[in-house]
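Below you'll find the structure I mean.
All protein chains of the complex are present and in place, except for one that has been dropped.
Per-chain numbering from 1; labels A and B assigned in written order.
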Amino acid sequence: MTDAPIIAMSGLVKRFGTLTVLHDITFDIERGEFFSLLGPSGCGKTTLLRILAGIEQPSEGTLLIDGQPMAGVPANRRPTNMVFQSYAIFPHLNVEENIGYGLRNMALSKSEAAARVAEALTLVKLEGLGKRNAHQLSGGQRQRVALARALVCRPKVLLLDEPLSALDKKLREEMQLELRALQRTVGITFVFVTHDQEEALTLSDRIAVMDKGHVLQIDSPRGLYERPESRTVAEFIGSMNLFSGRVTQVDPGGMAEIDGPAGRFRGIARPGLAPGDAAVAAIRPERIRILRAAPADGINAVAAALQASSYLGDRSLHVLVGTATGQQITVQSGPAADDTPEGGAAGLWLGWGAEAGLILPG
Amino acid sequence: MLRRPDFLWVYAVVFIAFLYGPVLLMPLFSVNDGNFATFPLKGFTLRHYSSMATNTSMLLALQNSLKIAVIVSLLSTALAIPAALAITRFRLPGAAPIVSFMMLPLVIPSIVMGVALLVIILKFLGIQLSLWTVAAGHILICLPYCMSVLMSRLEGFDPSLEEASRDLGCNAWQTFVRVTLPLAMPGVISSLLMGFIISFDEFVIAFFLTGTENTLPVYLYSQLRFPNRLPGTLALGSLILIVSAVLVVLAEIIRKRGVPSGNPGDL
Partner (left out) sequence: MAFASVPARAGSQRDPAILRRRMAGFGLLSPALLLMVLMLALPVMALILMSFWTQDGFELDRTFTLENYRQLVATTDEPTIWFGIPFPFAYPVPAILMLKSLAMSLVATVAVIAVAYPMAYFMAFRITRHKALWIILITIPFWTSYLLRVFSWKIVLGFNGAINSGLKSLGLIEEPLEFLLYNPTAVVITLAHAWVAFAILPIYVSLEKIDRTLLEAASDLGDSRLKRFFRITLPLSAPGTIAASLLVFIPTVGDYVTPALVGGPGGTMIGSLVQDLFLKQNNAPLGAAVSIVMMLIIATLVSLFLWAIGYRKLRSRRA
């Protein structure tokens, strides 16, 4: 039982009138995970979260939470609690009453409930603010109240709907660290919705990347960054240079080669590619090296001219223009500016090793 | 604010004078020691007010009006709360035409509603006219006002507050009692007060639908024809004006309190 996933989704579909916002969502979330749903606005991630909470009902499909089917189970009977994007702090109640709101629905003695509220206040570092009114709280404090109010009910899953998006950058980074530490402390499964890929990479054990109602890929942050399975994911997570072409050769060892207007490229292939398929070669900016002369084998080599460089302290970013296609290519170099081109900006070459690049269906 | 003479400020002051001037003559003449509403004023007296205490038919009419107004305000608010909830919280098909239909009493001349109710009550149902038929007619005209007050209040707050309550373990009824009702309370009180004022002041429908018993406005209307009863009428009218004004101010203040809705239409 403890090894079974805490959330199991199978074939979930959601329609609003004629609009289908979720298509055949099928995946599991493991116990104790910090799991993120990542995607641009309108991709269906919030709808999926609201389905988990029981606020929305799926049009089709089944959902199990802790092994129990959730069909027909309303939000108030689910072992989940939610932190809303607007925080939804009850304006007619003070901080303590807000946090204790859900406890009134449990068979708890008054002293027991009070103790749990106090414990929750400490957990989110709001000791002494229990009597404050909602309108006397700052944005960060409201966020903590919302968090405490959900956690105090000891849910099996905590659902968070872009809880950091209303905070300014500095506070957001602080809260990211706290949120991660908090999740380790309480050991509850967190399902976190965000459109900020950096936030998702920082916080999560695993991330589901969503687009237009589909789940594109589920993987660890490292997996998503280093082994994106599609062009969309490759472009959405971090920055990526793409060169299009057609597959010319697929090796049994998992490597493939493509040929396109920008040149010939070799990299680790997605399974299923066959010669003749349209494909792209994908390479991260930090894996490209700027060279003075063309590489000997002519593979993964692009002639380019430097357009602009920006120095960012710990690294430098260079924007180059490919000679053959005119496309922009971004290259990142480390702090030791050994490969920063000095002097001549034209007649440069870009190169990378075959193991550094990917060949993805295009 | 008086940096430079501003035409609009002058206009506003003149406008307010025009709006209040005629009405304020009533309390002015009601404390005038004379039997006609004429200048010059003769001196201050409260005798027109003290004589009201012995006017039994007026006191009876007042009692009737109070009874009706309380019943009407309670019933129309009780009907309007679930209806306003249904319109603002449930995505109902056909909600827009239903709301338009329910707002119709705002634009139909009251005489048409009066005669239509008179016809169905007397000629079709064969029910005797009484204070109850007046109350029924008043609920009809109060309901649109109560609905709009409550709807704008309910539209004003974040729907995720109610979702949060469900998420924290409350069922629909508990959520209504613990979140929706407390947050809508300024609207509810304002709806109660408005229902009371509308019914208490209403004349046309009461005039058509009342039986042998008078409401206060119907009594007042019957007195307007007798010039010799003018001072007493003025005193009674002044009292009605003051009561209505106090209740309106109260309703408005209560409605503005609590969570700001941020909706400029929510007046």
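The definition used in the following text is that a contact is a pair of C-beta atoms (placed from the backbone, for glycine too) under 8 Å apart; a residue touches a chain by one contact, two chains touch by 3 or more.
Keep in mind that what you see is a predicted model, and the values were worked out from it rather than measured.
Colleague: Among the options B:Ala37, B:Leu59, B:Leu74 or B:Leu181, which residue touches the chain absent from this view?
Modeller: Counting the whole complex, the residue in contact with the absent chain is B:Ala37.
Colleague: Looking at B:Met52, B:Leu66 or B:Ala83, which makes contact with the chain not pictured?
Modeller: Candidates B:Met52, B:Leu66 or B:Ala83; residue touching the omitted chain: B:Ala83.
Colleague: With the full complex in mind, choose from B:Val31, B:Leu117, B:Leu183 or B:Ala235 the residue touching the hidden chain.
Modeller: B:Leu117
Colleague: Which residue among B:Val31, B:Ala69, B:Leu143 or B:Leu161 touches the omitted chain?
Modeller: Looking across B:Val31, B:Ala69, B:Leu143 or B:Leu161, the contact with the absent chain belongs to B:Leu143.
Colleague: Looking beyond the chains shown, say which of B:Met52, B:Val70 or B:Ile98 touches the absent one.
Modeller: B:Ile98
Colleague: By the contact criterion defined above, which parts of chain B meet the unshown chain? Give residue numbers in ascending order.
Modeller: Within chain B, the residues that touch the unshown chain are 6, 8-9, 11-12, 15-16, 18-20, 22-23, 25-26, 29, 36-40, 79-80, 82-83, 85-87, 89-93, 98, 101-102, 104-113, 115-120, 123-124, 136-137, 139-140, 143, 147, 194, 197-198, 201, 203-204, 208, 217, 220-221, 224, 234, 237, 240-241, 244-245, 247-249, 252-253, 256, 264-265, 267.
Criterion: only the chains that are shown with their structure count from here on.
Colleague: Roughly how many whole angstrom separate the Cα centroids of chain A and chain B?
Modeller: Roughly 56 Å, centre to centre.
Colleague: If we count contacts the way the header does, which residues on chain B are in touch with chain A in the complex?
Modeller: 157-158, 160-161, 163-171, 174, 178-179, 182-183, 258-259
Colleague: Residues of chain A touching chain B in their complex?
Modeller: 53-55, 74-77, 80-82, 84-86, 88, 90-92, 101-102, 105-106, 149-150, 153
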